[in-house]
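For this depiction, one protein chain was excluded, whereas all remaining protein chains were kept in their positions.
Moving on to chain A:
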Amino acid sequence: MEPELRPRASGHLLSPAELLAVRTRDHKIPQRSHGQKDFMPDGSEEQQEKLCQCRDEQWQLLREERVERLGSLVKAEWKPLEGIVELKSPAGKFWHTMGYTEHGKQCLLPEEALYLLECGSIQLFYKDLPLSVQEAYENLLSQMSVSLLKYQVFSHLKRLGYIVQRFRSSTIATPYEQQLNLDSHYQNAEKKHHKRKRSSSPWLHGKKPKTSERTQEYAQPPQKDKRHHESSSHPVSDGGSLPEEKVKESDSGVAVEETIPTASDAVQCYQSPPVCMEDHHESSTTTSLESQGDTCPSRWNFTTITFPNMGADCPQTVLLQPDKRLLPENVTAREVDATRWRKRLNQKHEKLSHKEREHLEWERKYKSSINEDKEVRQCSTWQEYKALLKKKRQQREKNCPAHFWKQTVTPLLKPDQGLSTADVLQQISVLQPSHILDGASQLQNNSIAMKIDFDVYPADTASSFKKNKPGKPFVRMCVRSFDEQIPTLRAVKQLAYQSGDVPVVFALVDNGDIAFCSFKEFKLPVDVYP
C-alpha cells in the first residue's frame, strides 16, 4: 500500500491559537478526589456521575498535547544507520546524566532520545521533518538495540528519577580486583582522612596487650620484646585487666610530659626520647631482665632505663630524683610522689563501640593469654619455648588411644583443639553452605543466555553523578518478559558474577505493567553462642 501523504491533514495538530493557549495550561495533575471505589454498580445517578467525572478528567489529560517553547527545545536528529540521535543545538540539563560525545558531536542513545521526547525536552527530526512520539516509538525502538520491553523499563525508572545507563561490563571489577577488594579499599582510604582510628601509631599499638599479646597468636614467647622492658615495669600477667587501663599505661609517657611541667614543685626528668640514666630504676621491676645490649645498635641501654608507669593500675608512682647531669643549671630536682597527679591524668574514658565491647567480652571468655601459663613464662628463649611445646604435644599424644587416632578413620575433632561450639559444628558438618558466586567464574565461558541491561543509580546522586566515572551502581537491571521462564540457578549465578557485588534485579514486563524482583542470597542464621 502506498503511504498516503497527508502530513498536515490530521485533526490532532493544534492551531496557533491553541498553541498559545497552552502557555496558561495547568501544570498539576488533578487529585483523584472522587472517594473510595464502590463495590458494585447499582445504577444510581451518583455512581454514574462520579464515573463520568473520572472519565472526563482522564480524557482531558490524554487529549493534551505536548507543547513547548521553541527556545527550550533541543533540536536532535535521528540517524537510523548509526542507530543514534545527534543533537543539533546545545544540550540541556539532561546532559548531566544522559548522552555521550563522539567525534565532537553530542549524541543520545535511542532510549534516551525517546524518553526526552516524551518529556518534551527535545524536538526529534528525521530528514528535516519532525517525528511524532508514535513515529519515534516505531523507528527508534528495535530488537537490535533497545526493544520495547527495555524501553518501558528504562522510561519507568527514569520517570521515578533514577539515573539509568546501559550496562557496561567495564564498570565491573575483574575477579582479581574483587578478590583484592579494591573498591572498598578506596572507600576506606577516603574515610581514614576524616576519622583516625584509636591508637593509630604502631608504637602505642604494640604496647597494648589487648592487641599485641592476645590476638597476635599464642606463639609469642614471653616478654622478649625490648619494648616491654620500657613500658611494663610491673608484672605483665594481667590477663583480666581492662583495656582502659592498658591505654592509660601506653599513654602515660606522653601524659606525664604534658602535665607535670605545669606544677612548680615537681621537676620533670622522664622525657621521651629517653636519655641514658645510670641507676634510676623503678623499685617494682620484677620481670627477669635479659641483657639485650649485644643486639641493640642504639647507644642507649634500654635495659637500664625505665619509664615511670603513671597508669591507674600502678599502685606506686614515686618518681625518684633525676640525674643531675641531665638537668639544666640552676634547676634543682627532688623525689616526688606523683600519685596525686596521676589521679588527674587520663580522666577520659575510652569509648568502645558496642561491637568492640562484645568482642572483648568474647575474647575474655574464650581466649587466654599464653603468658598466663607459668611454664611458658619460665622460658627465656625461643628454644626453651619450643622445647616446652614439643614436650606438651608428646604428653597429649600419650593420652590419645592408638585405636582411635592411628587408623585411617579418625575423629573429626581433636579434644585439645579448644574450639567454640560454632567451630565444632562447622568442623563436623557434612554439607557446606554454598555461596552464590561459588563456581560462577567457571560458568562464564558458556554462552550467556541472559544479559544485564541497565546500570541504575539512585536519584539523589544526580548532583554528584559523572557519566564518565559513574561508580558503583545501586542495582543492575535485567529486563524480562512476564511470560518467560524463571531464570535457572545457573543463569542467576552468571548474572551475579557479571554484576560483581551489585545486586541484580529482574524487571518483569507484562503488558506495560512492570514488576521488579530479585534473587537474594540467604544465609541461614546459626543460633549458636558464640
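One rule holds for everything that comes next: a contact is a pair of C-beta atoms (placed from the backbone, for glycine too) under 8 Å apart; a residue touches a chain by one contact, two chains touch by 3 or more; residues count from 1.
Please note the rule applied: contacts and distances are computed from a predicted model.
**Student:** One chain of this complex is not shown here; going by its UniProt record, which of these names is it: "tRNA-splicing endonuclease subunit Sen34", "Translocase of outer membrane 40 kDa subunit", "DNA excision repair protein ERCC-8" or "LAFE_0E12332g1_1"?
**Tutor:** "tRNA-splicing endonuclease subunit Sen34"
**Student:** For the full complex, which residue in A:Gln152, A:Gln165, A:Ser369 or A:Ser499 touches the chain that was left out?
**Tutor:** Checking the options A:Gln152, A:Gln165, A:Ser369 or A:Ser499, the one contacting the hidden chain is A:Gln152.
**Student:** Among A:Gln134, A:Ser353 or A:Gln485, exactly one should touch the missing chain; which is it?
**Tutor:** A:Gln134
**Student:** Please identify, in ascending order, the residues of chain A that touch the omitted chain?
**Tutor:** Answer for chain A: residues 1-10, 12-14, 16-17, 19-20, 22-23, 25-29, 34, 37-41, 47, 50-51, 54-55, 58-59, 61-73, 80, 115, 117-120, 123, 127-130, 132-135, 137-139, 141, 143, 147-149, 152, 155-156, 158-161, 482, 510-513, 515 touch the chain left out.
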